[in-house]
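A single protein chain has been removed from this complex, and every other one stays in its place.
What follows is chain A.
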């Protein structure tokens, strides 16, 4: 047995190993860990939700930290037909958000373009036996045949995980829902579509408050849409929303019922040397996320990830280039629509590392402290179970080294839009079209 080396715990030097490689039936459209990291939920284009649970760590296998196995699968949304508009409403799950656990059951919100649903996921490992009025198969017995009475008892059964829809929040969005966010008060949540944001109470499904409305009176004047929204992790009155023009607005719900006037407005002045017809499109923010601390927000636009300090509105404090080599290809990417791809971004548990996806099944991590970054690939060919991920490099010009891949060889159909990071450990989930990969930090 070889000597086990101790690895230095720097994120950019961290060794990532593959621990799950799963191919669900459909394209994954969202990935989200719950607040403890015990569960990982994925939503797909077919309206299904698959939940993975981390197995309990056993004393026998110290070197194998708990791995994720399928826990529950259910159909969250079905395709619908809007008869008024003669249009289909896709069943694709756009977002899943977990509620913090308050009892034995788990609760999550899942949404498609139009309807948000609250699902309860609970375990059943006992069942009652010995009914008086029903027989073993559940058929009613003729009361006349009953001669004795007995008390039903609970007997253990095979663990069954059931998901039940507890609330359906429908008919509140004319446009497509792009975000949902649970408030830190755990009583309310918001749903955002292209032009409006609504505030809901979990208990009330037939009413919601409209808190942001950017629909112009004259739709000819429409030039900007809402692209993402999120509540502050600690302040239940504060939320942010991003726009297709690359701006972020922070709003305080105490200021007024309709938060059309922002409290803070974050926008970086345009760089005149980089101006082109595509400037606005690539500045459109596809995702916005508060840091766990609540002090920073991170935004993703087409080519960069930016970190903003809530106290400084005029420019971000950090800008990271995700794939700047695409800047000269913008015309082609516009032609094939890739320029409209919406990449998400995530913080690690300590807010020291940020991660986002790219093309060719690449995803990138940036260490905010050391300013080092790494490119990794999530693909079946290159990842055997427990194999260590090798850093990848894109060659932008000149001589291509042996392991490098040239920009022209990148596969733009293989894009990583959705990733998730465990709330406290170095475990990441990466959705590459049809495949879900979970990578864990290699333990010595």
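As a working rule, a contact is a pair of C-beta atoms (placed from the backbone, for glycine too) under 8 Å apart; a residue touches a chain by one contact, two chains touch by 3 or more; residues count from 1.
As a working rule, contacts and distances are computed from a predicted model.
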Not counting the visible chains, the remaining one has a UniProt entry; which protein name from "Mediator of RNA polymerase II transcription subunit 8", "Phospholipid/glycerol acyltransferase domain-containing protein", "Cell division cycle associated 4" or "Glutathione S-transferase" does it give? "Cell division cycle associated 4"
Just one of A:160, A:222 or A:257 touches the chain that is missing; which is it? A:222
Based on the whole complex, identify which of A:284, A:419 or A:435 touches the chain you can't see. A:284
Positions on chain A contacted by the hidden chain, ascending: 84-90, 113, 171-172, 174-176, 194-195, 217-225, 227, 244, 275-278, 280-281, 284, 327-338, 340, 396-398, 407-413
